[in-house]
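Heads up, one of the protein chains got dropped from this complex, but the rest are sitting where they should.
What follows is chain A.
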Amino acid sequence: MKLKKITGISLEVSGAAPEQIEPALTQIHCLCTAYKEKYNRTDFLQGLMTGNIPHYEISDRASRLHIDPEEKRILFLIEGKHFDETSGAILKNLLSCRSKTYIVPLTETLLAVIRPLCQNETFEDMRHIAETIVDTLNTEALIRVRLSYSSVMNTLADIQKAFQETNLALKVGRLFYSEQNIFPYNELGIGRLIYRLPVSLCENFLSEIFGSPIPKTLDPELMATVNRFFLNNLNIAETARQLHMHRNTLIYRLEQIEKQTGLDLRLFDDAMTFKIAMMVINYLKGNK
């Protein structure tokens, strides 16, 4: 069955004795593996992404599969609740005008699209492509997806790096920019920095600010106030107006935070420290 699925060839094994069936099965298995290695692009690209193909084999196997090893490409990694054949078919038809675009299913929830960067295209155009992929899957497959994309790969050997970049971008995006659906690897900002920090270092930083025990979360209403204050560039009058509260109420809330943390959020340095602390708390929460 497996051999037929990947090669289209059926093989009939005659002979009823178990000692004959066993080697036949092994041979079929070897045939499958050999076929996959030689003719199956998906298998090859999966192997490249996960680093399972030795560097010296890449060029040879790529040319056998008619994949240009030197082309500039971008990797889009798409995460959804459950990808079925529908999603694959939609993407295939959406991107099929580029014959050198490869759609590689990785798991039930992860799908990679490897797309060449055309002559007139710039890296900035990739956002529009990412938005089109997300919107099309939303509207046609009716599934919610998140997508990250890598920096430009110059050769096929860079795919593993690109895969790591997009994986990281999805993780960082989920943690720090959860209101967004698209996470370009080169726009992860301070989130990427915090993500790389060891947990113990983060905990030390938080104890320095909040003392012990470190709060697992902060009062949502207080956080909404602080977030709005930050969005308004520390402008008290505008924040109070937007939150429909008296400016003295807002000042009182900010002073409460100062009592707890020693940080006066009206000052830029303290506001920055608090903002980073919020992101670190989110990171630790996500990690757990």
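Operating definition for what follows: contacts are C-beta pairs under 8 Å (C-beta built on N, C-alpha and C of every residue); 3 or more make two chains touch, one makes a residue touch a chain; residues count from 1.
Rule of thumb we're sticking to: contacts and distances are computed from a predicted model.
Leaving aside the chains on screen, match the unshown one to its UniProt name from "GAF and ANTAR domain-containing protein", "Dimethylsulfoxide reductase subunit B", "Solute-binding protein family 5 domain-containing protein" or "ABC transporter domain-containing protein".
Spelling it out: the chain absent from the display is recorded in UniProt as "ABC transporter domain-containing protein".
Quick one: which of A:29, A:100 or A:144 touches the chain that's been left out?
A:144
Tell me which residue among A:22, A:135 or A:255 touches the hidden chain in the full complex.
A:135
Decide which residue listed in A:223, A:251 or A:267 touches the omitted chain of the complex.
A:223
Check the options A:12, A:179 or A:269 and report the residue that touches the missing chain.
Counting the whole complex, the residue in contact with the absent chain is A:179.
Take the complete complex as the reference. Which residues in chain A touch the chain that isn't displayed?
Interface with the chain not displayed, on the chain A side: 85-86, 89-90, 93-94, 96-97, 128, 131-132, 134-136, 138-140, 142-144, 174-179, 218, 220, 223-224, 227-228, 241-242, 244, 278-279, 282, 285-286.
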